[in-house]
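Every protein chain of the complex appears in place save one, which is left out.
Up next, chain A:
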Amino acid sequence: MQPRSYPATTAASRWSHYIKEKKVGEGTYAVVYSGWAIPTPAQKLEHELATDDTGERDEVARDKKILTGVALVCEPDGRRKIAIKKFKIGEYKDGMDKSAIREVKVLQELKHPNVIELIDVFSYKTNLNAVLEFLDCDLEVIIKNKNVAFSAADIKSWMLMTLRGVRHCHANFILHRDLKPNNLLLSKDGELKLGDFGMARDYGDPHRKMTSMVVTRWYRSPELLLGAVRYGYAVDMWAVGCIFAELMLRVPFMPGDSDIGQLQTIFRALGTPTEADWPGMKYLPDYHAFEQFPRNPLRNLFTAASPDALALMESMLLYDPLKRPTAHDALNHFYFRNQPRPTPPAKLPRDVDKAGSKAKEAAGVDPEMHARGKRGNDEDGIDDAHAVRRKLF
């Protein structure tokens, strides 16, 4: 029998230990449990710091400061609802799982209202556990709930929060590389937060090659599909463009049925790119002659969209990665200044009657899993056993 209570790791932390309650979800990489963080009695903390001359008092103050603007929802007795993400043991022969380390590494540094908060990390035996804020809903669930209607203001609000989170990652030189509605988590008060950083990495060094086997297929950008090994923030922006479209359509915009078919699906939707659209396309590793599809004005498909929304979406779905806006540019787009004002998070649609979760369950396995494809390995671009494990079914 495993213990249900685990001591906190960080000495300066406000939490004394964590209690695990029940399993709430399972992904490829991890099993997720709900639980509680139990606070350290204030007097105890004060007592420990009273005689300290090693700088711990400053540490506590610095930790406090970064949580400015991040709302802490606690119970009256000071407990806080948490999720404990227990990473599955990956390729055991190579020790600690690399993507688990990667997710922990990135989340330790990213503190922002629109990024999931990592509260602590602990290990039990040879299992790594991340203590996360509890977020029991995601955007995919809401999109699937056909009982709720979205207004243009709701969509703007979700886009705003998504882009702020993305801008924060990029400002810290971190690419998320797996943006999709399922990884945009929603808090009780409607705040949207980027989650699941298992594919994230820092892109400080432009000379290091990266794998193109990232991002769930439907949200994967054309440069990745053409095998680019040097890419940047624009891959995340493409995914945000796809999410934007999906919020308006209520179904995935470009659901390719295979990795090869994905490019075709994109070309059919947006027209086959010309040399002028995307100079340099020809030099990508997997480039070949493509079937020519005409360009259809997006207006025909997105009949209800306002011109400013369409303009922003189109810019994020430009073929040439260099022409796509940065998250910062996108936030300065007139779409966000024009009417309607974005809906305040607390007033955004909820998963009424849990119809969205039910729709997801009814589909049997997570329907997005079909779109997942395999994931690659950064060092050499060759799939490792881990990537194969990721491939599923």
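In this text, contacts are C-beta pairs under 8 Å (C-beta built on N, C-alpha and C of every residue); 3 or more make two chains touch, one makes a residue touch a chain; residues count from 1.
By definition in this document, contacts and distances are computed from a predicted model.
Participant: The complex has one chain missing from view, so what does its UniProt entry call it, picking from "39S ribosomal protein L13, mitochondrial", "Dystrophia myotonica WD repeat-containing protein", "Cyclin-like domain-containing protein" or "Elongation factor 1-alpha"?
Facilitator: Not shown, but named in UniProt as "Cyclin-like domain-containing protein".
Participant: Of A:101, A:249 or A:355, which sits in contact with the chain we cannot see?
Facilitator: Missing-chain contact among the listed residues: A:101.
Participant: Check the options A:22, A:65 or A:288 and report the residue that touches the missing chain.
Facilitator: A:65
Participant: Touching the left-out chain: which of A:269, A:311, A:331 or A:355?
Facilitator: A:331
Participant: Contacts of chain A with the missing chain: which residues?
Facilitator: Against the missing chain, chain A presents residues 9-10, 12, 53-55, 59, 62-63, 65-66, 68-69, 92-96, 98, 101-102, 104-106, 108-111, 121-123, 126, 128, 160, 164, 171-172, 201-202, 204-205, 208, 328, 331-332, 336-337, 342, 378-379.
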